[in-house]
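Right, chain A next:
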Amino acid sequence: MEKTIKDGVESLMDYIMKNCLWQFNSRTWDRVEQNKNILEKATQIMCAEEVSKDTPSERYYWAEAQQMVESFLETFPWIKTMNATEIKEMMAGLKKRLDYQTITGSLNKELDDPNY
Partner candidate 1 sequence: MSYHEFDCSKCIPERVKHAVDKNPGEELSDALPLGYLNTIPGSLSERGCAYCGAKHVIGTPMKDVIHISHGPIGCTYDTWQTKRYISDNDNFQLKYTFATDMKEKNIIFGAEKILKANIIEAFKAFPKIKRMTIYQTCASALIGDDIEAVAQDVMDEMPDVDIFVCNSPGFAGPSQSGGHHKINIAWVNKKVGQVEPKITSDHVINYVGEYNIQGDQEVMVDYFKRMGLQVLSTFTGNGSYDELRSMHRADLNVLECARSAEYICNELRKRYGIPRMDIDGCGFEPLSSSLRKIGLFFGIEDRANAIIEAETKRWKPELDWYKERLQGKKVCLWPGGSKLWHWAHAIHAEMGLEVVSVYTKFGHQGDMEKGISRCEVGALAIDDPNELESVEAMYKLKPDLIITGKRPGEVAKKIRVPYLNAHAYHNGPYKGYEGWVRFARDIYNAVYSPIHQLAFVDISKDEIATDQSFVTRQMLSDGKLSADVVNSTVLHEYTGEFDSLKRLRNAKYPEFPLQGKLAAV
Partner candidate 2 sequence: MPCELKEKERTGVINPIFTCQPAGAQYASIGIKDCIAIVHGGQGCVMFVRLWFSQHYKESFELASSSLHEDGAIFGATNRVEEAVDVLLMRYPDVKVVPIISTCSTEVIGDDIDGVVRKLNEGLLKEKYAGREVHLISIHTPSFKGSHVTGYNVAVEAILKHFAKKGESNGKLNILTGWQNPGDVRTLKHLLSEMQVDATMIFDIEEFDAPLMPEGNHVAHGSTTIADLESTGSAIGTLALNRYEVGKGAQYLETEFGVPAVIGPTPIGIRNTDTFLQKVKEITGKPIPASLVKERGIALDAITDVAHMFLADKRVAIYGNPDLVIGLAEFCLDLEMKPVLLLLGDDTTTYPDDPRIKALQEKVSYKMEIIMNADLWELGNRLQNEGLKLDLILGHSKGRFIAMDSHIPLVRVGFPVFDRAGLYRQPTVGYEGAMLLAERMANVWFADMEYTQNKEWLLNMW
């Protein structure tokens, strides 16, 4: 099944927004960390690269990423036809979309409150 990178980004974005919660922690700094780390690890997993999971927080990011990638592969079999470069391009596009919706373009006024 052919899928353009752009379409791929949309499918993954839609999946994350419907099923995941990790992108919605309540502060900007938290969302920046969550998006960066989880998508980074997800990319590594999808490209069969080494993933660091030594510290508790790394292990957490990895668990989220691993579970998400397992679901991706079940729901979107066309990912398996993509090579590492395409995957990385797609995931970079996904991060851009997600960062915009949940951080830079978000209308949630509480995000910049310094305290939790």
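Rule of thumb we're sticking to: a residue touches a chain if its C-beta (ideal position, glycine included) is under 8 Å from a C-beta of that chain, and two chains touch if they have at least 3 such contacts; residues count from 1.
The candidates were selected such that all candidates are chains of the complex that A comes from, given by their letters.
Just so it is clear, the structure is predicted and the values come from calculations on it, not from any experiment.
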In the complex, what candidate makes contact with chain A, out of 1 or 2? 1
Could you pull out which chain A residues touch candidate 1 in their complex? 17-19, 21-22, 24-26, 30, 55-57, 59-60, 62-64, 66-67, 70-71, 100-102, 105-110, 116
